[in-house]
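Quick one: the structure is below, questions incoming.
Take a look at chain A:
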Amino acid sequence: MDFDLTKLLFTLLGLLIVLNWGILMSGIIRKIGARVAKRYGIPVYQGWIDLIKNYAIRSQITHGIMFYLGPVFRLSGGVGLFLFMPMIFGSEHWSNYSFQGDLILLMYFQFFGMLGMALGAGEGGHPNSAIGISRGLSQFTTIEVPMTLAVIAIAIQYHTLSIADIVAAQQGSILNWTVFTNPFATVAAMLSVLGAFGHSPFNLVKAPNEIPIGPPTEYHGTFLGVLRTNAAILHVIEAVLFMNLFFGGASNWFELFLKSFLIYFWSVFVGMVFPRFRIEQSVRWFLKIPTLLGIIAIILA
Partner candidate 1 sequence: MTSLKDILSPFTAWKNVILEPVTIKDPINDRPGAARYRGFHKNDITKCIGCGTCEDICENEAIDMVPVEGIETKDGDSGLRPKIDYGRCCWCALCVDVCTTNSLSMSNEYKWIDTDPDNFRFIPGVDKKSWDDNEAGWKKPEPNYEFYGLKRAEMGELHPEERDHSFIEFIKGYSKQQAQEEADRCVECGICTATCPAHMGIPDYIRAIRNDDIEEGLRVLYETNPLPEICGRICTHKCESVCSIGHKGEPLSIRWLKRYIADQVESEHYKKILETENLVKNGKKVAIIGAGPSGLSAAYYLSLLGYECTIFEKLPEAGGMMRYGIPEYRLPYDQIDKDINYILSLGVEIRYNVNIGSDITLDQLHLDYDAVFAGTGLHLGRSTRIDGSDHENVYQSIELLRKITLGEEIHVAEKIVVIGGGNVAMDITRSLARLQKIKYGKVQTLATSLETEDKMPADREEVVEAREEGAIIDPGWAPQSIEIVDGKVKGLHVTQCLSLFDATGAFNPQCNLDNKKFFEADMVVESIGQGMDLGYISENIKDNLTMGPRGRIQVDKYFQTSLPWLFLGGDIIQGPDVIHGIANGHQAARGIDNYLNAKG
Partner candidate 2 sequence: MEQLINKLQKSFKLSDVKHQRENLTFVTVKKDSALDLVTHCRDYEGFSHFVLLSCVDWIEDGKFQLTYLLNNPSGKFDLGIRTFISRDNASMTSAHLLWRQIATYQRELKEMYGIDFPGSPRVDESFILEGWDEIPPMRREFDTKKYSEDTYFPREGRGSNDPATYMKSKLYPDDEK
């Protein structure tokens, strides 16, 4: 592949858009969540202020080199996901560096950040982060099971591992979306979304009233800023991934915003009203219903 400056610039611009949309989106979601609790909640722009504040923290305490690298790994996981994710269907500029078989890479990148985090947080030496990491990894592994099953199902269905191709296959009519063509896979994947976004009932990883904040408990200031930046990107990208796989992708930015918002909102919609599972309960849960659905999806496909 030749070096293409325009593509790089568009990719960076896309990253910027995604980042800001991520911050705005979580702001809106939190505001909606606050409404359920009968209050007004934060201003929608609070996310940016928090981010600036975090970068404005003067002192950084380190627990070693891996401690530095943790957020970096995490960020590269998020950015990596972004890089290989076609954002807008049919757009030359906004398809980033997607390629045939990118689906497999994305599955890997999803895990990559978590592992990086594990290394960094482990270095922090705080037992809460260690417990959080071990829970996070085991939960993430089980989330991946139905997710992978669903992906395999649609890969079988569409005979491709390229996201762009999957999106392309869903064009035409709304009925062509995977959600209608392969409902079992979609349901399995949507259930694993609940875990992927880290809202209750599957947020034991960060359970504040047990192991405060979990893995990032030692991170502060700039580190936390990086983590939060990554979270903003990751939330959008994961939503975009599901959008691409199951909801027909997006043909313009507006459609992307809307669909990613709705997918993200789904996890909040559930998370708001359900308490969190214990780790073995959530593992058990993921290994039961969503996995079963995923297997059904594969069989049907």
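Note that in this section a residue touches a chain if its C-beta (ideal position, glycine included) is under 8 Å from a C-beta of that chain, and two chains touch if they have at least 3 such contacts; residues count from 1.
Regarding selection, all candidates are chains of the complex that A comes from, given by their letters.
All of these numbers come straight from a predicted model, not from anything done at the bench.
Every option in 1 or 2 belongs to this complex, yet chain A touches just one of them, candidate 1. Within the complex, the chain A residues that touch candidate 1 are 32, 34-40, 269, 272-274.
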